[in-house]
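Only one protein chain is missing from this complex, and each of the others stays in its spot.
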Amino acid sequence: MSNTYGQSIRLSIFGESHGKAIGMVLDGVEPGVSIDMDQLEFQMKRRAPGGALATSRKEADQVEFVSGILNGKTCASPICGIIANTNTHSQDYANLAAWMRPSHADYPAYMKYHGFNDIRGGGHFSGRLTTPLVAAGEICNRALCNHMPLQAGSHIVKLGEYEEPLWSDILPDVLASHEKLAIPCQDPDRVASIIEKARMDMDSVGGIVETALWGVPVGLGDPFFDSMESRLSHILFSVPAVKGVMFGAGDGFASMKGSEANDPYYFDNEALVKTRTNHNGGILGGITTGMPIVFRTIIKPTASIGKKQMSVNLQTGQEEEGQIKGRHDPCIVLRAVPVLEAAAKIAVYDAFREGKF
Amino acid sequence: MSNTYGQSIRLSIFGESHGKAIGMVLDGVEPGVSIDMDQLEFQMKRRAPGGALATSRKEADQVEFVSGILNGKTCASPICGIIANTNTHSQDYANLAAWMRPSHADYPAYMKYHGFNDIRGGGHFSGRLTTPLVAAGEICNRALCNHMPLQAGSHIVKLGEYEEPLWSDILPDVLASHEKLAIPCQDPDRVASIIEKARMDMDSVGGIVETALWGVPVGLGDPFFDSMESRLSHILFSVPAVKGVMFGAGDGFASMKGSEANDPYYFDNEALVKTRTNHNGGILGGITTGMPIVFRTIIKPTASIGKKQMSVNLQTGQEEEGQIKGRHDPCIVLRAVPVLEAAAKIAVYDAFREGKF
Amino acid sequence: MSNTYGQSIRLSIFGESHGKAIGMVLDGVEPGVSIDMDQLEFQMKRRAPGGALATSRKEADQVEFVSGILNGKTCASPICGIIANTNTHSQDYANLAAWMRPSHADYPAYMKYHGFNDIRGGGHFSGRLTTPLVAAGEICNRALCNHMPLQAGSHIVKLGEYEEPLWSDILPDVLASHEKLAIPCQDPDRVASIIEKARMDMDSVGGIVETALWGVPVGLGDPFFDSMESRLSHILFSVPAVKGVMFGAGDGFASMKGSEANDPYYFDNEALVKTRTNHNGGILGGITTGMPIVFRTIIKPTASIGKKQMSVNLQTGQEEEGQIKGRHDPCIVLRAVPVLEAAAKIAVYDAFREGKF
Partner (left out) sequence: MSNTYGQSIRLSIFGESHGKAIGMVLDGVEPGVSIDMDQLEFQMKRRAPGGALATSRKEADQVEFVSGILNGKTCASPICGIIANTNTHSQDYANLAAWMRPSHADYPAYMKYHGFNDIRGGGHFSGRLTTPLVAAGEICNRALCNHMPLQAGSHIVKLGEYEEPLWSDILPDVLASHEKLAIPCQDPDRVASIIEKARMDMDSVGGIVETALWGVPVGLGDPFFDSMESRLSHILFSVPAVKGVMFGAGDGFASMKGSEANDPYYFDNEALVKTRTNHNGGILGGITTGMPIVFRTIIKPTASIGKKQMSVNLQTGQEEEGQIKGRHDPCIVLRAVPVLEAAAKIAVYDAFREGKF
């Protein structure tokens, strides 16, 4: 508890990886927002399993909206979207009831829930639970786009030994075009080969994604305790495997002087207030400045690897070598990208809906 | 909005830097918790201004509890603690109503609040608002210590060109002893000289702090959306100047393989389940594992610097050079340490109070 | 907004009367609670349409749990229960888009949602939305029964010209047996005839239901702002047609002296503290006393009546006579009874789960 996110909107998600269905309930979206089902499907596909570099689990990931949408438009009541689980191999997990998979939630969940939780496919802890997040993010996106020229884009700044420079020099339209790329970075082949090598090694690899949102107006977010950074990090750290979030210059701040880090204000051609640099990632004092919101998300290597590992067996009370069968991604970073963007849009919409003074 | 934090406890803070008083209301603390006023004062002093390396503003920072504590013990009703503002030089800010200080909240706050917000000393955005956080953290600490052998410690891992290794090799008792140090790191003199140099240069410097909490039991926190990482980052990102939070190996994950990153479980001498490494910083699937909670917080250089800077004047509509008078710290990192520890204890207590199943 | 109820549990409901499905998501229920599907079905049937005295809409009202329940037991993740809408006559509502049905939500909803809300069958405002409340209440009931000897019972104290005395003289087992009665009161025939007469007159009738819960321990609820009365009334006033809630002696207090109203404490045979009377309905200072929780709920006459009525047509800008077709109950009181009991159990479980100090 709690499965809800948001102050002015309320998003609840539910489901277990190998249960009947997963889904979400999203409340507080304005009435009359047109849902673009093609765009929704496009976003779902970005996250969906099944790419050459991903898990072999194939899911249609069709969202069925059972409420809240009438004639293609939001109708002011809570939107419930359901995604059936069709392709489950639960027997793969039969042997994992007692052997705690390293760096998975198995052990703390077992202790917290006294063994009653569904462990098949990771149950409620599965990365599959990010599917409804993507659906909710796209609805928030449609609602936001009625109010602002919102655009989002991400790129990989680190993945194993691969590195590329930060955002700041990339143009918005280049970034936004990344939505279409399976591997949003400057050298997709190199990244693909790193992931492929991890798969061949029965291993996995982590990475860092940088995401930006343009078009968010000045004034969203609050000082204590609902800074825009608090709101964004709260939902981002709900995404499985996320282990760090930093804004703007991020860890770069630690070796900067104030005179280097400060973003000087100026008036642009249209007399709008802008900053010449954006080291603060579009947020000051917890409030958006009108500059792009920029953040980096650290994603750990997939915990499920094919290699044999030692761990504890809670039934035998022994340490035992084990091997994870199931299907899993050698790198979750690529599939995380649309999830991070969706999560950010949800947080922005929640802040936006609180209304202006 | 909102000035409240917590699901099972509720912490509200209030005040402006140059108003009559700042303070907090903390609700949901168990009755009968003894408050150690000496320890409280000690924690307040760690954060207080006035050290050789800090702002010249001197404040007694005495907390007056006007409710919730009876005969030295919590009495189950909301605890209100008030800290008077005594040493305010508001005239220093008279000229700042229209000139937007770079990398401060001035501009977004002006736009959000239509100029009605109190700008003296940063108003509600001031780092001074972290004072009641420290008081609330110490109360949560006392409550937690009745249930678990909680210890907290922090050290500087980066500050300007200074760097030191991560936590993992430092013993708990060494870390806990850092509470007594004005500069909690291996080479305090070097750090002092970096800060002193920044002061002489009328500049400022940022840094990264690593914090650990031992003794937190397995089972706190939740998968969606209230992971222990979400809860911690939410409150940490409320602390002014915090621009990044990462757990365990943090950005190190990006260049690790799963086989390196995974923390293997074993049974210790007392047959307790532990992990040989703690790359996940004591949290898996959003739930504490019983291993130490470890996180790093990125703090940007103090935005207030003595150097002249260019910025916009909203009244004249011109870009103008300005200079920030007032009193300010050349480095906020040291004073942030007790705030980060307090914030973490508040988040842990909130998760703990939700009760076990 | 908001479609969520609860502090320590979170209940969300969704759906429109003539949409694909309605349902609920219930989070925070302890793991390992056995769900008695027969008992669930029994409760659903108590509320279901189709009795001789009720609307002619027939619905199976089968709840399909798509998450949160594994092998018949709660598994700690959010429980999503879905109920299909199968028997919808949406064409009955085609002519009601512009003519505002008197005492329905049509007009304020139209104004609030700019006409985008689903009006078929009342949409999200329909009494049908209480179906998932009954399902959630039964789950809370099962969870509570693991901790306390909970029993609930209700009776009609007023319905049109029918009246019967308050609770206080009725024995628990008699009350609890009311669960089995279609018309829980002392003279069911008389009540049936009043309702039947209303139907024949193309009219409707209101009433007052008194509900009691035994077995709730002392100590649930809080003074400000989450008194047990606040928690109960909050959810009860969400039930369509509820226009009043009073506890214990209720309006009787207005003509009582303190010396009559006060409930004197005594020690019972087992040295437990009880009160000789229970005018306060088991709640003092917002906290349960261990005596039965007793409250009365006022239910207005069904707004949908067959008689012709005058109202405004927002399209023509004229007042017009209209007639409501559709299917509707001449008296909602009977079907409300299981809903009120369910709502009360949800509120009690939420208070209970907050944990003892």
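A, B and C label the chains in the order they appear, each numbered from 1.
As a working rule, a contact is a pair of C-beta atoms (placed from the backbone, for glycine too) under 8 Å apart; a residue touches a chain by one contact, two chains touch by 3 or more.
Quick caveat: nothing in here was measured; it's all calculated off a predicted structure.
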* **Candidate in contact with the missing chain, chosen from B:Lys20, B:Lys308 or B:Lys356** => B:Lys20
* Can you work out which residue in B:Ile35, B:Ala48 or B:Cys80 touches the chain that's missing from view? => B:Cys80
* **Residue numbers in subunit A that touch the chain omitted from display** => 7-8, 30-32, 76-77, 223, 353-355, 357
* Which subunit C residues touch the hidden chain? -> 1-5, 7, 11, 13, 100, 102-105, 107-109, 111-114, 124-125, 129, 158-161, 198, 201, 203-208, 218-219, 222-227, 229-231, 233-235, 237-238, 240, 242-251, 253-267, 271, 273, 275, 279-281, 284-290, 298-305, 307, 309-312, 314, 317, 319, 354, 356-357
* So that we can see where the missing chain sits, which residues of subunit B does it touch? -> 1-4, 8-10, 12-16, 19-23, 25, 27-28, 31-32, 64-68, 70, 73-80, 82, 109, 112-114, 116-118, 123-124
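What we mean here is this: only the chains that are shown with their structure count from here on.
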* subunit A and subunit B: spacing of chain centres that average the CA atoms, whole Å -> 26
* **Contacts with 2+ other chains: residues of subunit C** => 8, 31-32, 76-77
